[in-house]
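Take this structure, written in structure tokens, and hold onto it; I'll ask about it next.
Every protein chain of the complex appears in place save one, which is left out.
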Amino acid sequence: MEQKSKWEPKIVGFLCKWCSYAGADLAGTSRRKYPANVRILKVPCSGRVDPLLILKGLRLGFDGVVVSGCHPGDCHYQTGNYRARRRIALTKKFLEYMGVPEGRIQASWVSASEGDKFARVVADITKGLKEIGPNKLFTGGGQ
Amino acid sequence: MEQKLRKEARKLLEEGEVDYIIGFAPGSLKFSTTPLIAKGKEEVASLVINPFMVNNLAKFLTEMPGRVGIVAKGCDSRSIVSLIQDNQVTRENVVIIGVPCSGLIDIVKIEKLAGKDRDEIDNIALQGEKAAVIVGGQKTELFTKEVLFDNCLACEFPTPQEYDILIGEPVAATCNRELGQEKMKELEGMTPEQRWEFWKCQFGRCIMCYACRQVCPACFCERCFVEESQPQWVLPVPKWQDNLIFQIIRNIHVAGRCTDCGECERVCPVNIPLRSLTEKMYGLVKEMFNYEAGTDKNAPPLMTAYEYEEVKDLIR
Partner (left out) sequence: MTNKKISKKDIGKLLEGWSREFTVFVPSKDRGVTEMAKWDGKDTGFFEWYRNTVIPAKSSFLPAMEKMFSFQKDTDGYHLELSQDQQKRILFGIRPCDARAIAIIDNVFTDSYEDPYYVSKRKNTVLIGLNCTNPYDSCFCTSLGVKPTQSVDVDLMLTDIGDEFSVEEITDKGKELLAAASVVKKATKADDAKAKTVTAAVSGMVKRKVDTKDIAKKLQACFSDKDYWEKVAANCVSCGICTLLCPTCYCFDICDELSKKQGTRYRRWDSCGFSIYTRMPMENPREEKWRRVRQKVCHKYEFYPMNFDVIACTGCGRCIRLCPVNWDIIQILSSVPAEQPAKKKVVSEKDVSYRY
């Protein structure tokens, strides 16, 4: 019989106020079950998310970071999510080159009516992180 | 060529077209140059053009008021254009004196090949495909390819594309980015864990001197994120974690402005291979957005531009 691991991945989510946060809210009001691993931080727009926030999350010990915003073309501030798209894409690829496992940084477009999608996204990411393992990137000795 | 440069620089100052000339003067160490910021027309007599003019002079543009005449190699002129794109420099206030460059000599490479420090070498001369290094009267011939900087080997724009005056004949590009990418390829061949360990080890010796940031023309923020204490993103203590985060974020912040001039790696006092990072970012930017920094002064900067449809597969 397989022993269930006690470790649960901790994910920090940067959700845009207008779409994704409302979508997450909808997931809750529709009683849609999804893993409780994500800690949600509300940002005004996904375009506010600086790679610094993502790296700070990893530095503090979070196992995964997810950034979620309005669908392209639908941003409340018109162009915020386009900028976010470029920034997050570069951050993801660059960090993979540095040695951060691929599944740790994720991004999604979740609109205010997509409670289901949000739940699915979190479940997917949590499953992926369980396979990758805990974040030991910034702990341990250097030199 | 040097005479022409000095003549043009002097003319610019005499005619009142510029308030300063920024160029290269001979340095106090062997095989070195130092940036010269000349106000008077007598000072421009010491301007030089040689294969040791390593500095990226575009850095000084963001701190000089008034009209400036600046000597620019291919990579420098791209940095200037990049600054124009970011509205840090007005095109009308800069007179770009373009100097086509066939590559700069990396003194560190020569020191390794000759087994001697720079002050023990008598002379270095480039003769086309070969480079002659004279140590203690003995001449060694090396291939020019072996002694140029890695980013010079892969240079795609040796002739400034944006200039007002051109000194010398345009130089054809080698257009071979494969050369000088060995370190990066080596890293790409490792597993993620190995790569992270490699960088952990490298940044263990960083002393947070910020020279990489200070010499970079793309780093023109008045207040860098490392200087923020509320909130404190990066502890100012040189722990490897914070050093690593600093460098990663710096690279992402300058993505699209970095022209891979290689200054950051050259100036690092503890020999961290920073170009392995900038080179990768440069490649990513080209691959994902087909953008090369500083090639079109009317193009919007990379991170403020967007296409309606792009980067489909990375975001759910």
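When the chains are written out, they are named A and B in that same order, and each has its own residue count from 1.
Note that a residue touches a chain if its C-beta (ideal position, glycine included) is under 8 Å from a C-beta of that chain, and two chains touch if they have at least 3 such contacts.
Source: prediction; values computed, not measured.
K.L.:
In the intact complex, which of the depicted chains does the undisplayed chain touch?
P.N.:
By the stated touch criterion, the chain not on view contacts B.
K.L.:
Out of B:119, B:141, B:169 or B:309, which touches the unshown chain?
P.N.:
Residue touching the chain left out of view: B:119.
K.L.:
Using the document's definition of touch, tell me which of B:165, B:211 or B:305 contacts the absent chain.
P.N.:
In the full complex, the listed residue that touches the missing chain is B:211.
K.L.:
Just one of B:227, B:287 or B:307 touches the chain that is missing; which is it?
P.N.:
B:227
K.L.:
Even though one chain is hidden, which residues of chain B still touch it in the full complex?
P.N.:
Spelled out for chain B, the touching residues are 27-30, 32-37, 39, 55, 59-60, 63, 117, 119-120, 202, 204-205, 207-211, 213-215, 227, 235-239, 263, 266-267, 269-272.
FYI, only the chains that are shown with their structure count from here on.
K.L.:
In whole angstrom, how far does the Cα centroid of chain A sit from the Cα centroid of chain B?
P.N.:
Once rounded, the distance between the two centres reads 35 Å.
K.L.:
Going by the contact rule set out above, which residues of chain A touch chain B in the complex?
P.N.:
Per the stated touch rule, the residues are 51-52, 55-56, 59, 72-73, 79, 82-83, 85-101, 106-109, 121, 124, 137-138, 142-143.
K.L.:
Can you tell me which positions in chain B touch chain A when the two form their complex?
P.N.:
On the chain B side, the touching residues are 187-188, 192-201, 203-205, 225, 233, 239-241, 245, 248-249, 251-253, 255, 280-281, 284-285, 288-289, 302-304, 306, 308-311, 314-316.
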